[in-house]
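One chain of protein is taken out of this complex; the other chains stay put.
Entry: subunit A
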Amino acid sequence: MVRKIDRDASRFKQIVRGKIKSDLRKYITHGELIGKSGGEFVSIPLPQIEIPEFRYGEKNRGGVGQGPGDVGTPIGRSDDGDSGSGAGEAPGHHILEVELTLDDLAQILGEELALPRIQPKGRANIIEEKDKYTGIRQTGPESLRHFKRTYKKALKRQIASSQYDPRDPLVIPIREDKLYRSWNPITSPQFNAVVLYLMDVSGSMTDDQKEIVRTEAFWIDTWLKSQYDGVTTRYIIHDAVAREVDEHTFYHTRESGGTRISSAYNLANKLIEEFHSPMDWNIYVLHFSDGDNWGEDNRQCIGLLRDQLLPKCNLFCYGQVESPYGSGEFYRELEEAFDEVPNMALSEIRNKEGIYESIKEFLGRGR
């Protein structure tokens, strides 16, 4: 059945995709594509178009709220569109926030971006054993007693031995009636994945750029974790030399000096050879940089990719984050050298709004 709303919904989709009415596209507000850790609140990207109208701006704007707090206590960001209005505003002007599990989030991401499920490569050569409480046995701790089964057995016994009186339906289980839950070992193939994040921390990468990398890495992690049983993450930072660091250091280091991307590729390759044999692991390498490299280093990078990394990886992603200082040349080098290599994804991320498309580019390949 074609419903009236379907026509309107598809017109809206066309606007979002830019096929009609380019003048409306500038009013599209995506909900933010970020998971805030801590309270685990998550905003979901539902595209929305606001029709321009005479309305008040932020300045001097305020309202009335309710609850504890002193004068000066912050109560919310201003992008939280609803808070300024108090009552009486039309619905639909607020960003939705809710608690979600990361699995839900991954599912939504997959749906929103129409991501294909990843087909883990290689044979399922690691078998994992898990215990599941699917069995029943006659002994066990009281905490695992199966009440329903115990009751049924006691009832059966009492009826069979004509101890049961329907007018006084008292059922008392004795020792033999008691049944307990027990586990059976379940074996299942396990797919492991390792994600190596590489980032340029030379002076030209500013905090804004790192925020983009962090956001993008969050979503990629979320997706990969939903696709594999176990995901290991490793972090490599580089300027002219590369080193492995923990997550915190990864996002908070800022060095000055030159950039030699090959140093990071070398280190990544070394880690893979040492710890993550491609026979046993699904390997993802994600490299973020502003594209500013020492010119003579580019050839070395391409060689390393072609001969070492690409044959070992499920997917190699290069995300070039636009920076006020970077030349952005590296992107074009890779584009030229690896045109249409199926396990290499390139994307240029201009600003926060570009994250959405970039994630789609990286994960849309289903590898």
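One rule holds in what follows: a contact is a pair of C-beta atoms (placed from the backbone, for glycine too) under 8 Å apart; a residue touches a chain by one contact, two chains touch by 3 or more; residues count from 1.
One rule holds in what follows: contacts and distances are computed from a predicted model.
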Chain excluded from display, named as in UniProt, from "biotin carboxylase", "SpoVR family protein", "Branched-chain amino acid ABC transporter permease" or "Electron transfer flavoprotein subunit beta" = "SpoVR family protein"
Among A:Asp104, A:Glu211 or A:Glu322, which one is in touch with the chain left out?
-> A:Asp104
Absent chain, residues of subunit A that touch it | 1, 3-15, 20-21, 24, 44, 46-49, 51-78, 80, 82-90, 92, 96-98, 100, 104, 108
